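Selected chains from the complex are presented in situ; the others are not included.
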């Protein structure tokens, strides 16, 4: 099973925009970073970059479009990245920027300062970047990319602090929004999380001498590093040799970790808040079965992301679990869409229904979320064409009705099915016998909050479901975005 | 889920050597062949080839190393393959031959005869090819490849028959062993299965005017073709326009279909003998649970091929099913093995244990087969390192103790764990608390033979388990292979 | 200066179709073959192939489209070609065949016989190949290429001789036309020239232990081999160890070496018949100046092939030599033709006139030949546009009025300017003040025949000028080609 975040209809999914990874204290650190980024590939599949530092060779970097495995395994690339200190980044390129110059937008970003070089990789999104960028250009900064994250480097260049660590603090105090940052100087590996801790960041021990920072624990596993702890919201760690220095550069705040990391973004074998992500997802299925029961013959996941919740639904409901939809595992992003002539023949490139199994059955399909809804319609068509008697959709998250501004690629609000339709209207539009979502309280329970969501003090950022944005999206508001009216 | 035949430790699996596909009667037939081969990629991942015929452009071919999706989707390749008649082939290159000349070994093979051209794609293995090749060279034939399948073309060239169809019959009557063949002339699509029907071949209807031949039904699904029927053992079909002509060129024989297609080779969404392969595999799990019960907390598949049997085992035993091992879905064949330095850190490139789930649990691991056993040891190490209390292996096939000579890449006999050890010895060598295989009778029951295996008249070829070879491997015997002593 | 055969308007030149090279008796023989082919690149720029033999690794081959320097210098290619015996070939692909399958047409060809393998590389053209091919296919041979040269391998396979050398003789006695052949078995390097010796072939000594066979002496120079002698017309040499065995397999005939090798095909630093090709070409310029004097200010070559004759013309006439036309040396075959929009601006991709030099001058332009005449018109336009007062073309060969059927790519007869126009008509069509060709007698004198051409017993093949074909082009006659009427 390969139950990660990839999905046969990727264009109808929310997309995490980045994964970050850093290593200090072991020879050939960039090789570990490559492995770590490979394990984080589900967080960003369009491009990746690695920077390393070696006393004899200085800072070196390589940035490439495509998968980590296709770029950062070649000797001609890796041999240019020597040293025992290295950081890296995987990303989605946002719509439209994958053109001739976009390689400039691939992180880590690098700056040469009078006290030495510094590379930075950023996961998240700055909500005041447009305003900062305008100000910096007016003061004489030359931007090399269209990425908002580059602001951090220029803010550092303008800082009057004497050390790079202090300049990072200075810079991050100026930015707003969600950010987990991994940075490196010639001697230090640095990790920071924003005050709300929206995006994840964890620390691991690598052998006797090394340390790693990673978006998720699964990337510690791949390099054989031991998971030590999460970097806390608002914390900055500076690692040099065997010393880990922790400070709190920001004003204190109540944490609001992204709940969608539990639903879909993170890998099922990662650990968040001390719990297996797989187990949280299975528990979502259990909650879903309790909240939205239905009589049926089979519970089938929409592969691969619906699998853990489908297992939980089956176990709670007693309805047998089955692989009703099979995914072509050799599917790559490079397969050209067939011509109309061929498509009209009924080609099914990505998924195939296990028709001998489905025929005449009442089928419950468990999927992780509904974004535009277009995928759900296609899957329903396939299942009915194969002769299913009934089709019931069960969704492992509440209706996605609001865009995310904290580092996730969401369609604009008008494209979100749940922003314009009620649950019944969605059911009819998709064309299934029933469609049910888990409640927000149910989701909180599955994520370990036995009492459900405390509206006065919610533990997670759930803005995509609730419209409750913990940091005001100021750039977007300036562009005209309408916040949810106060209730 | 992507529960096909791929496996994170592919070097410890039996490998099907080929998939074949052909289409007649639709525009751009080669595009359909490319899609069909893509759906058959699990049968051969090293190389592929497509031949097409167009009245204005004659026969054209393209042969490439690598995945179908990476080669046969490019316009610069597909535009060279016009016409409404096309066949194709995917294959493994056998050990050592993937060098400068090996592209010559990639099928389909092509021959120009006085009555026109003919292309042939072959799935299976000829057991008298070495002797035939010697004879043909002595009579003046020039071989272009090291492939035994090329004999068929030269036997056709020597035939005195007036039509290509008759020459194919002439040639195939001379060969021994296992073969499913798809061939094409300028006007006809031809399919043949050997008298025992060891390898599969099915026929489908494509729209109103077209026909397809395929190794498996899942490749009919991808192009929207309707599954019509299997080509029968010993049958030859010649398709031209809307006419399907069926003949029986060979002496009658009792069919012996390869039982390992049910266990591992075929895709779970294919239909064999009227049954879903997925359902057969789930039933194997059910039989396995009945034959080899054990007390435990979790039933976990070894991904991806153990999944259906694990589901069946869980359902029969009542022990919860869980994803205890997670596969990195971005794993490609191109990831370079880490250096020793890095490996010693404990790198786990391909699989990761869901440690929060496994810790302290008694785990049943369900895998499809044990070949060399090296993989089983590595998986056991990972599970124990993650803190499992007990590890019980349950294998969805009997011990693999004999090599296959009918188109499957098996290690030589001395490398097969079950050829040199008893079940208890294997358990100790792998180092698990228990190791149990399904019985041959149990496997036959799961495959639909309620009475189990009839030793006097077995329905399947099960030589890899039983040493009972339905066709004498004459080339191998000449090389010194020892058959099983008569009992 | 780079005065080889390349020419900025290659599509208006006759094209030699092949160069061949072989080496025996030195380690890494294929590396020497690669260097030799590089020095013969002017004889065939579209594709190349090398075969080598090593006792431990057998025969290996690599065939590629493109330049030798781009393919046969890569370790991943050359490492697959071990051994101390190797042959190679460079070629033009003839019109239309550079498609998906054309790599099959790249020589050397290889055949596996009962007494071992044999590889063959052929320069020239067989005039009875079509008839031979028909016969061989009817008897059961499978052709793998569209190349006529493949007939030789199949004729060998049908031979009843016991040794490969004897089978080569058998095969070559059946073919007609022009051929220089280099072949290799597991132990022998073999060279053969047809009875008329139309195409060149020379032998060289490589260190103490090695031998080389080459189309031209310039390729011996590049590997530091000493030029020993030409293989004689009708001779076959078989080299093994230090023994060179010479035989005469064919009926005796009067030699007819291709005179165009002197005019254009061979490199100026090669030696033919004991004379420097450069010196012959300079002497052509001297004869041309004597035969076709004109008053002018400058003698300018059309670069690069007209250079030696222009030097000779200048020296004989006393008119200063000057570089009036400059060629862009970075010109590659890959530069895309400009769009009409850009072309209409007057773009000159390949040549540029040295306008400050040309303006107001009476210019003699010396070119090697006139084929279609299209190039001559373009050059005339450029020179006049730059302000030349007069333009006089002097051509270093007689009018090209007949196609070559002996291994040169010529347009069909109706496309040859001299086949349809008188000299005066050509002058007017090109639009220059005068146009003069060297006489056939003058060309023979420059090539060392003081008495000019002996019509009863001409020393050279000059069919392209005279229509006197020394071997009847039987395949072409069957297709309808009209020979020159007897006079």
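Residue numbering begins at 1 within each chain, and the chains themselves are lettered A, B and C in the order written.
Note that a residue touches a chain if its C-beta (ideal position, glycine included) is under 8 Å from a C-beta of that chain, and two chains touch if they have at least 3 such contacts.
Computed from a predicted structure; not experimentally measured.
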Entire complex copy count, 3 subunits given: 4
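Please note the rule applied: only the chains that are shown with their structure count from here on.
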Furthest chain, CA centroid comparison against chain C: A
Separation of chain A from chain C, taking each centre as the mean of its C-alpha atoms, in whole Å: 63
Rounded Å distance between chain A and chain B, as computed from the means of their C-alpha atoms: 37
Chain centre separation in whole Å, for chain C relative to chain B (CA means): 51
For chain C, residues that touch 2 or more chains besides their own: none
Residues on chain B engaged by chain C in the complex (per definition of touch): 60-62, 77, 80-81, 99-101, 111-114, 134, 137-144, 153-154, 157-158
Of chain B, residues touching chain A in the complex: 1-4, 6, 26-28, 31-32, 35, 38-39, 41-42, 45, 67-70, 73-75, 206-207, 218, 221-225, 267-269, 271, 275-276, 278-279, 282, 301, 303-304, 307-308, 311, 315, 320-323, 326-332, 334-336, 338-339, 341-342, 345-349, 352-357
